[in-house]
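What you see is part of a larger complex, with each chain still in position.
The chains carry the letters A and B, assigned in the order they are written, with residues numbered from 1 in each.
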Amino acid sequence: MKVGIVGTSGYAGGELLRLLASHPQATVEYVASTSKVGEKVAEVLPAFQGVYDLVFEPVDAQAMARRCDVVFTATPHGVAMELAQELLDGGVVLIDIGSDFRFSDPQVYEAWYKQEHTRPQLAQEAVYGLVELFRHQVKEARLIANPGCYPTSALLALAPLAASGWIDLETVVVTSMSGVSGAGATPKPMYHFPHCVENVQAYGYPGHRHTPEIEQGLSRFLGKEVPPITFSPHLVPMSRGILTHVSARATVDIGPQDLVNHFTEFYKESPFVRVLAERLPDTKSVAGTNFCDLAPRLDHRARRIVVTSVIDNLVKGASGQAIQNMNVRFGLAETAGLWHPGFTP
Amino acid sequence: MKVGIVGTSGYAGGELLRLLASHPQATVEYVASTSKVGEKVAEVLPAFQGVYDLVFEPVDAQAMARRCDVVFTATPHGVAMELAQELLDGGVVLIDIGSDFRFSDPQVYEAWYKQEHTRPQLAQEAVYGLVELFRHQVKEARLIANPGCYPTSALLALAPLAASGWIDLETVVVTSMSGVSGAGATPKPMYHFPHCVENVQAYGYPGHRHTPEIEQGLSRFLGKEVPPITFSPHLVPMSRGILTHVSARATVDIGPQDLVNHFTEFYKESPFVRVLAERLPDTKSVAGTNFCDLAPRLDHRARRIVVTSVIDNLVKGASGQAIQNMNVRFGLAETAGLWHPGFTP
């Protein structure tokens, strides 16, 4: 497998390089950049000194299509949209880590991203690459929209509940805590170290852009429209990791073990989902990995189900999931290049 | 005002010393300890070198009552219970920063704290010292139960909503993120630096002990029993600060400005509550202070009200609030010794 990457100055691109360095069947063939053409990857990104011998090349869709089997775009929204048609015409599989192809309805995209969608047919064609829920579609796709980090953590918690019919979908509340790397590599006052350290910051709610992505993901999965949910993200003083807390009113009389059993069964074919029966999750247990740890719990006093979900936002929430999509699409082992233990401590 | 303190080896006790050092009308007269008797406070707690000249004295309720006007107990649960009667008999006002007197119903205490309550009459007498909601009772109290950190942040967010009748009390969900100092000064694996850093940890839910305290606080305030709520705390990698996210289904048709106006009006006599109309809160803006910043917001798509609340868990969530209680009880300015800007950055 020859891999091309557009956009390695951001964290998702760097993480692709980190993970692909130990993938047994994929080789990075083409690293495209607009601003660093001709510079060595290992000089721009010191962590890869001695690991990669690549040089940044121009963003040339035709050249990439010629030399690659798959291209990952890890770019700000609006960029992948412009490259997609040419890449697909050249016969590559395109996996977009950005948000351009996550919404099948371009009007939803335009309403939340305040930008015209120039490839509405591709948006409709794109498969939403949350492998655990849409594995069969991913296998056939030529254009895969890699899910956002918050939606990944929320949907993996919500899907088994929604499938079971055990919750009232009108009562879903999603509260997330994210490390700061989720905000990208561009310095801004809100991400300045002295401001972030010793600080939890609420931001972007109500109305964060990942809200409709969660709703659409759940609707696609259920095959019917779900009601609006409340989603509230927070920045916590760490680099990597997301913890998402999902709650909803229980509509049936079940016990705690029923919940754990149902989740275990639901994800029995999904190697990256670990259902915790005893302890509650923490983000460090998944740091650097493609795992999602889930703890479904019953708050019997309040007749509510609570599911806590943790991922590494740069791995399962971005680049690891993108590689998982590539693996599934190309018939490799789903875990190829991704079966690492986490970084602890 | 002569002040006595029992329990300064914990963080709440140290914070009392920090705050009282600049209180214009109160002097620390007696610092009691079981294990450090005879040692200098400034040697045990280096931050007070050059600031306090005190020596630890034995925990002697009669001596404390003789020499002090007010005694703060910052002790593990079960300790204040044993000292309370003798202190009160000696004529001091007792402000317990622990949990012994927070529940008027000793059975609730016993059910959640797994410990017999040996002073049920005092538990009934005690005033719940959340000044903003129970200011009049505090003025008359001889025994004040200082609220827990999570309940403080949750109740200040919930009370105006509950008072307005704008929410369905059956739908209240409370999710909190706390700095690690809230867990106290005793080292344990869960609070070991290499484990905590770069980690968000879910813990203690469903069923955290602050759940019934929130429910009881709201019930006392409303004068009627409220339904069980769902409360989920998380540890985030910082020392100080709590952010609490409260949500509930809106039952009326109001606009965002109505919410802000109502909260502003509700707290117009409460100098430590700041209602934010524009920005969302972050914990750093209240670090080191007795402020609670509140942002009430309307999620109109999901017909839900969300209130975000931040406090410094050791100040408004513990020792600052205790001093605020003292000020109100003794007719001092409510803000005496507490009117500091926060520590930023």
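Definition applied: a contact is a pair of C-beta atoms (placed from the backbone, for glycine too) under 8 Å apart; a residue touches a chain by one contact, two chains touch by 3 or more.
Please read these numbers as outputs of a predicted model, since none were measured by experiment.
A.B. asks: Just want to confirm the stoichiometry: 2 copies shown, so how many copies does the whole thing hold?
C.D. replies: 4
The rule we apply is simple: only the chains that are shown with their structure count from here on.
A.B. asks: With chain centres defined as C-alpha means, what is the inter-centre distance between chain A and chain B in Å?
C.D. replies: 38
A.B. asks: Of all residues in chain A, which touch chain B in the complex?
C.D. replies: Its residues touching chain B are 171, 173, 175, 177, 179, 194-195, 197-207, 211, 227-230, 232, 234, 236-241, 243, 245, 247, 249, 280-284, 287, 295, 297-302, 304, 306, 308, 310, 345.
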